[in-house]
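Okay, here's the structure, questions in a sec.
Yeah, one chain of the complex is gone here, protein chain that is, but the others are all in their spots.
On to subunit A.
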Amino acid sequence: MRPPSPSIPEKEFLFTALKQSLRLDGREPLELRPPVLSFGPELGWVECALGKTRVIAHVDAKMVKPPPERPFEGIITIHSEISPMASSEYEIGRPSEEEITITRMLDKVLKRSDAVDKESLCILAGQRVWHLRLTLHCLADAGNMLDCACLAGIVALKHFRRPDVEVIGDEVTIHPPSERAPVPLSMHHTPFCLTFAFFPDSETSPVLDPSQLEQRLSAGLMSVALNAQRELCVVQKLGGVPLSLDEVLRIVNVAVLKAKELDQLVDTRLKEDWLGRNVELI
């Protein structure tokens, strides 16, 4: 059963509070909930939490024969599981518009933005390539699950290391982690997704990283995916209130700053985790 839409007092209160630039959780309008990244014992297992929104991302790799039309490229598939576990809004087998948007956006941000160098996943042209499978489990949705899932996915890809392989002639040898240190994936860049919510009243300023209530009462969402090098990957705005050009540019500029902060945070967290790990080299 889908939960009923927020009650009238909730709606009116949220709008009056936002008009005074006050948010229910005490954040500034353009403030992100601090992301918490925790890594599992395996490489490529990441749990990302934005407030109470939590997503687990997990990467594994196997060797497959590439499709004949792309013999030099590895394959990346994204499996996103949005189950009723995250929120009673989601149902099994009947994806809502929102779920489809999340899935498509994940595909755009993580795969089509060419974050991972697919050609480096080729082992033997036309014979053997790596197939990366990224699984995203949405554990809890307290708003803005898309950004959380994108962050979890990209960090998992950065955290993952695949076994080293050696090719002599036509023979492929895989070195287990105990023999040779696994190698990180070669990444072109690190895109981050940032979602802004707009409200029907034009005087209300947009908010970054909407909470569940804000998201449900918003008149429209705009998601911007970009990397710390100011390269815009995806801009998504499906319907909602019309925005002026200045407004969009202002939002993109805010997103640039936030992406730089996120990039730093991810790098520090990955470094900390890597130092804490004992990688045995024999």
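In the analysis below, a residue touches a chain if its C-beta (ideal position, glycine included) is under 8 Å from a C-beta of that chain, and two chains touch if they have at least 3 such contacts; residues count from 1.
Operating definition for what follows: contacts and distances are computed from a predicted model.
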Record-based protein name (UniProt) of the chain missing from this complex, from "Dolichol-phosphate mannosyltransferase subunit 3", "Ribosomal RNA-processing protein 40", "Geranylgeranyl transferase type-2 subunit beta" or "Exoribonuclease phosphorolytic domain-containing protein": "Ribosomal RNA-processing protein 40"
Just one of A:Gly26, A:Pro41, A:Gly93 or A:Gly239 touches the chain that is missing; which is it? A:Gly26
Would you indicate which residue among A:Ile8, A:Ile168, A:Leu245 or A:Leu275 is in contact with the undisplayed chain? A:Ile8
Which residues does subunit A use to touch the chain missing from this display? 3-13, 16-17, 20, 22-26
